[in-house]
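One chain of protein is taken out of this complex; the other chains stay put.
Each chain gets a letter, A, B and C, in the order it is written, and its residues are counted from 1.
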């Protein structure tokens, strides 16, 4: 195998991003070689950067971050017939095994053999796209038309999470539905965009940060924003979950549904991962409705489970996505998601990756801007 | 029971509409009395008018037509608490029995005891809304906000058919889907509108009438229009269904899908009822896709059933609608269906109902305009 | 309205059952009058008896208990055509409003206007069947063939809960599935019976009581029984939910699935309501599987929600049942649930109701027998 050198922004330790030169093999039988032109930085990248770990997954060797990306093809493997040099492509971050039980059942996002970019879950780690050049399996490389910019191409990844969330809410989400989204971050906003596209008539988005809500108002995706108080009761302080009940009531009232017999949202998308927010989500959903859990937080939560159970509110989780790219590309490519580009707030060159992370981290913690998506490196 | 007089446009025989004065009882326990302000004329009304029958249902006594309507409340029955005089309302045309097996299973559109307005299916017939005043069961009366005009309120009825068609296509219709609609009449166009709202990225609408397609282009609901040749083979003339196969190929090509492995639309909505169109619909749908049959035509059709079966294309029918009004009102009320009003092409006063029918009939047969929905204003 | 006297076993206070004579009106327009021949006592009846309350619902006036019953018709209301005196019938315990949003959507078990027998949820309370004679709405009265005994007819009520649980697990439960049931009480056993009938190949039932499991073994519904240790950690004692994880591992191992890639049950039915059991249920279910929550316990529980979410295990609740009687009658009537009668362990006369409750209460607390269903024969 011939090898060529390429530059990569490598996470070598907590808060330590270095530009290194690596060697890349020629693309394999079913691979294409791609130059990433835009790479988004998302929450999990920031976790790796800030803590040298993301939840349970600890970085044990230098890791290239970034799993939201689009670029162009520079070389094709010997068995590749449907791609050619120069093709503009979006890169699907995970490559499943394709043959296990989950893969065969059409739920490849749950594949145990999944190789997911920029993740320390497995060892050796699976490198991400924050670099000059990568080899990618053709089956998870998707051509994008000229009407999709590279930045939008990178955004197809979090958009896929949102689209998967929408699908997981079927058949509860119908044109005319009234929905609630907890959390106005990138994910919450993209869920709003997808729910809007999928017919929701009335979209309430809630956050603890006024700035985040102000940003939400600049999109055309939400009907109303509601600021909810930040209060994470220490255990024992609020055994009856009064905070969540009250917050749910406020949300139902804000959406003018409090006089109805079956007060509550048809579908609620929890996009914060915070336990008080999950509690609120249950109380705020109507009987027979659905709670889609997108946010990832602490592994264990205290939940008003009887309220969900006796009202037959289904709780369904969202883990990444599967079979979303063709549809996401069609949506964005046909102009169906206007305003998508707004989610990119800052742009950097690859060699400035370190700075990008520093700013993004501050952005999240201090300024409350949806800055988690925004790093765009060019060669 | 007190009775008051009211004027009605009554179908007394083939092509014979007369203005008559009828007596109306006070609204019953759970009824409201409503003044219809807008009444649409749809295809089945025209059939009754033109032939004195609609398919198998023959008019055996004078019948008031019209089942698409909205108006305002003028009186409420003794048991009514949630409506008051002056409320603006849309009228759901069918009142099911509420207790039979179908009703209890949530499919009240299939209720055997259904009383459907302006229909000669049962005897005595069930009168429609083309009159000055009707009594209506509160459970099937729906308040509309000021943002919905009476005309739009009347259009909620055919819109309900379209919404029901969309729901019946779940989970096959997903944001990003590519769909085909056969027939660019009122129903086809409303299905397009609903599919657009429900995320379809690419909507092909086909018709044999260029005028109908031109009208379709004035909406923002369709991606492209395709004129298909009119040819209804006499039996034996086209045993291999070559016409339908060719037409399907043209449609797939027009939608730029012919190079794909699983060429064909994700979901096809058949909105003509014509057998060659159903055949085309099957050939034009992709493996694992869905064919939603909305059009009503001859009871028996020759179909390429093996093509549907071996590719596991589900064939699902649409019979009217159920549980659609709250969502339809929310969609239209929130501005979610811009351009809806366009579907009303002419307006008449109740006393001119005869003329309205004459024009609508000609409009359908000769001029090819989507005139089947005529707005009828009363004093 | 004519009235006639009848005897009833009335709960007049905590642990105070009295035989009283009440007056009964003639059956209304759509009612039949029924003599209950068998009345089961279930957990909620015992709660009312033992505590004068069932969870949040406190008995505020004398209440006739019993909502599992079958009997024969002694009189029919003026509008009734499909029942005649002497008909053997099973009584569906809840009468929904039939017209609200939930009723129209086919989920009448969630109806806010539901009148449910032997429940103190609403005031005035809704009396149960522990009496000589009741009036019952025809729409919720179901004829039973001679092949169904009155006792089995009474058991159709808890069987309905189980059938509803089975339906709620669709499409995850398929012939060949491997399932877990937590709790070997009446409900757990009936879920086992229904799952067996619905094709589950491998049914593991777990309980903390060896006696309950021994009883389970006498049925032909379960593949294996597993005794799980009773340990309800006080809060803070087991923050990592080690107990639940270990118990889940044991269960997976007992079912010989521990060597598999996606170890875990396809569907788990939680039939205890205990929080440690819900935790165990989540850990024991496979990725993409389903957890059906039937048991009712404390309103708030500490749950390993991330484990459910990241493996996309859906959590669906079961609240009573809807549209189950016709199918349940067909199943039992055709001999499809052999061994059902075994669930009735004791029989009493109406006048001995007090004793029945005493024994049933002891039975539950001390002897661990599934005595919660007691047969009550009347003269």
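To be clear about the criterion, contacts are C-beta pairs under 8 Å (C-beta built on N, C-alpha and C of every residue); 3 or more make two chains touch, one makes a residue touch a chain.
In this text the structure is predicted, and so the values were computed from the model without any measurement.
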If I'm reading the header right, one chain is hidden. Which shown chains does it touch across the whole complex? A, B, C
By the document's definition of touch, the residue of C:78, C:239 or C:326 touching the omitted chain is C:326
Of C:152, C:202 or C:312, which residue touches the hidden chain? C:202
For the chain left off this view, which of B:8, B:35, B:179 or B:293 is in contact with it? B:293
In the whole complex, what residues of chain B lie against the chain that is missing from view? 100-102, 105, 107, 109-110, 112, 168, 235-236, 239-241, 261-262, 278, 287-288, 293, 296-319
Contact residues on chain C toward the hidden chain run 163, 166-167, 170-171, 174-178, 194, 197-199, 201-202, 223, 326-331, 333-334, 336
Determine and list the chain A residues touching the chain excluded from the picture. 98-99, 101, 103-108, 139, 322-323, 326
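Quick note on the criterion: only the chains that are shown with their structure count from here on.
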Across the interface between the identical copies chain B and chain C, with over half of residue numbers shared counting as same and under half as different, the residues used are same
Can you tell me which chain lies farthest from chain B, using the average of the Cα atoms as each chain's centre? C
Separation of chain A from chain C, taking each centre as the mean of its C-alpha atoms, in whole Å: 41
Rounded to the nearest Å, the gap between Cα centres of chain B and chain C is 44
Residues in chain B with touches to at least two other chains are numbered 326
